[in-house]
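Just below is one structure, and these are the notes that go with it.
All protein chains but one are shown at their positions in the complex.
Then we have subunit A:
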Amino acid sequence: MSRTPFRRFWLSLLVALFLQLVALPDAVAAARPLWIPLILVYWALAEPRVPALISAFLLGIALDVLYNTVLGQHAMGFVLLVFFMARLRAVFVLFPLWQSTIALIPAWAAYCLLMTMVDDISRHRADVWLRWLPALSTTLFWPLVYTVLEGATRRHSQE
């Protein structure tokens, strides 16, 4: 059995945090893919041995501080997402890439819905229709992220 890929795990999460924070032009800022959920979901589905749940929580708190949202908002979303993906791992291993891309759409949509609801509770108004854009862009980015991370894993295991 190969070594647990802790180093790649943390590195990929750091890159995800970076991509989540990097400045985008105003026109596409609302459609920024959910980078951290993307990476977390990949690890939750592909590798049971990495501490995805606790890192989801820590990254969520970090993002709450950086985005100045209610403390625990993103953390809750990430933890729930990782939990359900870890539970559904046995189903997702059977899916080819295109099927998992489609099967993940409800997950991204549910995440967007949760964030909207928490924003609503904290009385932070926002344009509701734009809030679904990340679900779309995340779906489009999933095959890319999956292929890149899977490729890195395969190359590593061959060495």
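We take it that a contact is a pair of C-beta atoms (placed from the backbone, for glycine too) under 8 Å apart; a residue touches a chain by one contact, two chains touch by 3 or more; residues count from 1.
As a convention for this text, contacts and distances are computed from a predicted model.
Trainee: Can you match the unshown chain of the complex to its UniProt protein name from these: "Imidazole glycerol phosphate synthase subunit HisH", "3-isopropylmalate dehydratase", "Hydrogenase maturation factor" or "Cell shape-determining protein MreC"?
Mentor: Answer from the record: the omitted chain is "Cell shape-determining protein MreC".
Trainee: Among A:11, A:97, A:130 or A:144, exactly one should touch the missing chain; which is it?
Mentor: Once the missing chain is taken into account, the touching residue is A:130.
Trainee: Quickly run down the residues of subunit A that touch the omitted chain.
Mentor: Here the touching residues of subunit A are 2, 14, 17-18, 20-24, 26, 29-30, 32, 46, 48, 53-54, 57, 60-62, 65-73, 75-76, 79-80, 83, 86-87, 89-90, 93-94, 118-119, 121-127, 130-131, 157.
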